[in-house]
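A protein chain is absent from this complex, but the other protein chains hold their places.
The first chain written gets the first letter, and so on, giving A, B and C; residue counts start at 1 in each chain.
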Amino acid sequence: MAEMWLNMGPQHPFTHGLWNLRVKLDGETIVDADPIVGYLHRGWEKLAENRMYPQIIPMADRLCYGASMSWEHLYCNTIENMMELEVPDRAKYIRTIVLEAQRIGSHLMWLAALGTDLGSYTIFLYSVRERELFLDLMQNLCGARMTYNYCRIGGVRNDVPANFERDFDRVLTHFLNRMNDLESLMDRSSVFRLRMEDTGVISGEQARNLGVTGPNLRGSGVEYDVRKDDPYEVYGDLDFRTCFEKEGDSFARYRVRMDEMRESCNIIRQAIKRMPKGPYRLKPPRNAPKGKTGWAHVEDPRGEGFMYVIGNGDDHPYRLKVRSPIFVTVSAAPVMLIGYKIADVPAIMGSVDMCLGETDR
Amino acid sequence: MGKLAQREGLGPGGKTGEVIAQTLVEKFPQDVKITKATQNRVFATVNKPAWLNVAAFMKDALDFDHVTAVSGVDWLEEKKMWVVYHITSYANRVTAELIVELPRDQLEIDSISNLWGGANWHERETYDMYGIVFLGHPRMERILTPDGTDYFPYRKDFVGGRRV
Amino acid sequence: MAEKKQKKGKRPRAIMWDPMVVVARETVRHTIHSPNTVLYPWERLVIADGFRGRPGLVLDKCIGCGICKRICPTTCIEMVEIELPGKGKVDRPKLNLGRCMMCGYCAEYCPKNAMLVTPEYELAAYSRKDLIYDPFKLQYEDRPGCEVDIIEVKISEAKSGIIGTNIKTGENIRDYPQADDKKCIGCSKCEKVCPAGAVEMYEKGKNEKGKPIRRPKFDPAKCVSCEQCVDNCPKECISMVEVK
Partner (left out) sequence: MSLYSFAYGLALWICEVIAWVFNTIGATGIGGWLVTPGVVEFLQIIIVALIVFIVGFLVSITFIWEERKVLGRLMDRRGTQVGFLGLFQNFADGLKAFIKEIIIPKDVDKWVYDAAPVILIGISCFMIGLIPWGPDFYLANLTNGVLLVFAAFSIAPFAILIGGWASNNKYTVMGGMRAAGQLISYEVPLLLSVASVVVLSGSLNFLVIVQQQQDSVWYIFPLIIGFIVFIVALIAEIERIPFDLPEAEAELVEGWMTEYGGMRFGLVMLAEYVRAYVACSIAVLLFLGGWSGPSFIWPEVWFLLKVFLLFAFFIWVRGALLRVTTKQILGIGWKRLMPLALVNLGIAIALRMTGVF
């Protein structure tokens, strides 16, 4: 039968955001895949070059709106590395707590998108309902639900609200009970297993070479987690497990994210207990020396986020490079797609947790 | 950081940043200059002609297995451009920042997407934004800007904010 | 396929009707307690007190220093000439809500806490012109929980155990300007322009023609580091001293 190029084009229910997956089909099986990105390109790095350092923080929120806290923190971390600022301890602990809460929120958003892709709107609504609790926590903390603008260069915007520990404790215990419901809706439903197992397999070797990072890499059996192996903030002092699976199929990536959500609860609890008193915000220097460079990489919920900045002598950066994990994972998408049916595409791309805001910058 | 437990799916590793910097300088004495080397960071500059050999050596001997980023930097006044590679080695937990300088009028460098597939789209994006051609790249095309753009937006002499 | 199945021993066993049981239990629970949705126009969500809705302005506190205009990332604030009963013609911020992304910077960096973060989020308008809030429309009564303070600690004192001084009311934490004597011609433009009245000219001595040489003296306590003097100095001889 003649092969047919099919445009699973920019406007398509399974693409979370604007990208075009051109797929060559032989009947129903995918013979070749060619992802096209760039529909959401805003020239973020050029924009950042004519803004003051603090003004780029709300811009960094809008890189990946699903996990805006981790991108803000990455930007602030990069500038702190460049200016060699030592962030006060309390700020480090608050940042770790808030990053992990954002990780759970981002994973729940991914679970919601995966649920709708596979056809069950119940999963969408249950996970978004749990995510609502974390959004409320963030709203109490910094006044916004999605784009927080909470990290500052040298600390955080404001101190934690009054009953911060009590709220977090209640939300976490409630969330962990509800996790069992979510898992039984997905894990123990054989219809879900039928669709997710043995689809979109990528071996550890291929994943490492193609630059796949984060839960997608750990799903293929490579135990690398930036929080563990190159710790930033206070991850070095907390003990948590890097969860990974060996099979490398969509189900393995799904399992890794579900375990990570539980690990994040564990991390938040430890961090809240050890949070010291003290200052939480430094007065950052106004200008950065010309030609001084600095970079940082963090464990974004989607992979390894990385930023590289060069100072310009005044209060603007000369160059700000952003590496988005999904930009690279999408380039590795053909390896996961070839050989599977077109009906598996939502399952495979759903398990990769795409966010197009950061891909196209 | 001591000898951490052997991790799943990764080699033994254990070479620290200083050791790696040392081996690099010994292997390529006149091409590689180390600016700084710490426990898990190496900062170095590499001459353009020797770049592909350095990259191949790092991949095979020093088991660097992941290209974090390939970024172009345009130094308009000094009439040169940097291509900054950040390559990570999972086993040794070391990230190397390698800067290669290119004269602004002859923007070509060997592509490493045959060594690491991850660098493929990074190089295409750097070409798309700065016009640096990566020789030997399987598909040297633009990636982010719409087709039909003939200018390179991230160069310092490209003034944004007007109808192009 | 067979050996692949064994390898997955660790995975929980799949039961066909387990999701059905969970969904049934959840349905019963949702019908007993009312469902999660909030019927918006009639019921509303409880908003946290620090919620960042549209920016608000307390007109009598505002001194027209223009810091909000400079710090706003999307440049949606302009200083506009208005007539105030007590103060005559003064500059006050006019906000274009169509561009505003509610980042809260104007309230955070405003030295007098004149700009606030209001909990108003119902901002729909029928035309783009209605989204332009002139200073009077921008007004909001000064309620607690709407001010945003910056409590910073200097890098030098980071380890000294101070929690931090409020940058808006504390001393020797704000950057202050200084004039370069050689270039300064004593035209007292900075004194006229300074909104906080932190600049006063003093007599430094006489020049050869007998006229007094006047130089500006900057008072760090009163100065709100709004850099109006730096921008308006004809000779560009004023530069900011950073408090490290």
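Assume a contact is a pair of C-beta atoms (placed from the backbone, for glycine too) under 8 Å apart; a residue touches a chain by one contact, two chains touch by 3 or more.
Keep in mind the model is a prediction, meaning the values are calculated, not measured.
Asks: Check the whole complex and report which displayed chains the hidden chain contacts.
Replies: When the full complex is considered, the omitted chain touches A, C.
Asks: Of the residues A:191, A:258 or A:338, which one touches the chain left out of the display?
Replies: Of these options, the touching residue for the absent chain is A:191.
Asks: For review purposes, identify every residue of subunit C that touches the missing chain, sorted by number.
Replies: The missing chain touches subunit C at positions 19-20, 22-24, 26-27, 30-31, 35-37, 39.
Asks: Considering the entire assembly, which residues of subunit A contact the chain that has been omitted?
Replies: Its contact residues with the unshown chain are 4, 6, 8, 12-14, 28, 115-123, 125-126, 129, 185, 189, 191-192, 194-195, 341-346.
Note that only the chains that are shown with their structure count from here on.
Asks: Could you work out how far the Cα centre of subunit A sits from that of subunit B, in whole Å?
Replies: 24
Asks: Using Cα averages as centroids, what's the distance between subunit B and subunit C in whole Å?
Replies: Taking the average C-alpha coordinate of subunit B and of subunit C, the gap between them is 39 Å.
Asks: Going by the contact rule already set, what residues in subunit A reach two or more other chains?
Replies: Correct list: 246.
Asks: If you look at subunit C, which of its residues touch at least two other chains?
Replies: none
Asks: Taking the complex as given, what residues does subunit B use to touch subunit A?
Replies: On the subunit B side, the touching residues are 4, 7-10, 40, 65-69, 71, 73-74, 84, 86, 90, 93, 95, 97, 116-122, 125, 129, 143-146, 153-154, 160.
Asks: Sort out for me which residues of subunit C touch subunit A in the complex.
Replies: The touching residues are 4, 7-8, 11-16, 18-19, 21-23, 26, 36, 47-48, 50-52, 71, 73, 101-105, 108, 117, 148-155, 158, 161-164, 167, 173, 175, 240, 242-244.
Asks: So in the complex, which bits of subunit A are touching subunit B?
Replies: Residue positions touching the partner: 37-38, 41, 43, 45-46, 204, 206, 208-213, 220-224, 229-230, 242, 244, 246, 293, 295, 297, 304, 306, 308, 310, 318-319, 321, 323, 327-328, 330-332, 360-361.
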